[in-house]
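The complex appears here without one of its protein chains, the remainder shown in place.
Right after this comes chain A.
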Amino acid sequence: MANKSVLAEQRLLDVKLGDLPQWFAKANYSPKGVLGAFQRGYQRYFNKYINVRRGGLPGISMILTAYVVASYYFVYDNTKHDMWRKHH
């Protein structure tokens, strides 16, 4: 609570649990802010897992696994008729 003025610039993982609603209220929801959030997230992932000297396969595999899981969620309504048991 003492550092309210810099709350909006803190990353989400550094914010204390009690301050969370205030962080959401002060976050930048303009298009530029949203774009900046996506850019920061992409750069974090890229520089941590892909922009290293060796090791390209695990970095891309994590993204592909997340993509497969998300695709399963989106096509679930079509594929639930193909299941062999009614209740799992």
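By our rule, contacts are C-beta pairs under 8 Å (C-beta built on N, C-alpha and C of every residue); 3 or more make two chains touch, one makes a residue touch a chain; residues count from 1.
Just so we're on the same page, contacts and distances are computed from a predicted model.
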Could you check which of "3-methyl-2-oxobutanoate dehydrogenase (2-methylpropanoyl-transferring)", "Centromere protein L", "ATP synthase F(0) complex subunit a" or "Trafficking protein particle complex subunit 11" matches the UniProt name for the chain that's left out?
"ATP synthase F(0) complex subunit a"
Touching the unshown chain, chain A contributes residues 42, 50-56, 59-60, 63-64, 67-68, 71-72, 74-75, 78-79, 81-82
